[in-house]
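As you look at this complex, bear in mind that one protein chain is not there, while each of the others sits in place.
And then chain A:
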C-alpha cells in the first residue's frame, strides 16, 4: 500500500459509497404516492442528508472523537423520537461535558498576544463533538473531519 495517510481514503470512500448507496436505495423504495410535492422532496432531502452523515460516521466508526460524537447524536435523535424523556438526559450529559472542556481552553491563551481563542471556539462549533475536545484533539480531529467531508463530495455519487 503506497498510501502514506493512516486514513486510507480509497477504502474509506468505498465504505462510505456502499453504505450511502444502500441508504439511497431504501429511501427511494419508501416513495409515497405523491412523491413529487415540494414537501415530499424536502423530506427526502432531510433523509438523504442524515443518510450521508450516518454513512460517513459508520464508515469511520469509533476511531475518531468526531465520528463518535456524530454517532451519539444520530442515535439520541432516534431515541428521542421514541422516548420524550431522553431529551432531558442528553442535556445533562452535555453540561457535564462542557464543564470538562472549559478548563482546557487556557492552552489557547498565549502570553505573546498571538491568540486564537475565538477562532478555536468557532471551530469547535463546526466539528462534531468539538466542544468536548482539548485544543490538541480539536486540531487533529479537524484534519480528519475535513478529509472525510471531501471524501463524501468526491465519492462516485457526489461527482456523478
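The working rule: contacts are C-beta pairs under 8 Å (C-beta built on N, C-alpha and C of every residue); 3 or more make two chains touch, one makes a residue touch a chain; residues count from 1.
Convention: contacts and distances are computed from a predicted model.
Student: Absent chain per UniProt: "POP1 homolog, ribonuclease P/MRP subunit", "BHLH domain-containing protein", "Serine/threonine-protein phosphatase with EF-hands" or "glutathione transferase"?
Tutor: "BHLH domain-containing protein"
Student: Under the stated touch rule, tell me which residues of chain A contact the chain that is not displayed.
Tutor: On the chain A side, contact with the omitted chain comes from 1, 3, 8, 10-11, 13-14, 17-18, 21, 24-25, 27-28, 31, 35, 41-42, 44-45, 48-49, 52, 104, 107, 111, 114-116, 119-120, 122-123, 126-127, 134-136, 139-140, 142-143, 145-147, 149-150, 152-153, 156-158, 160.
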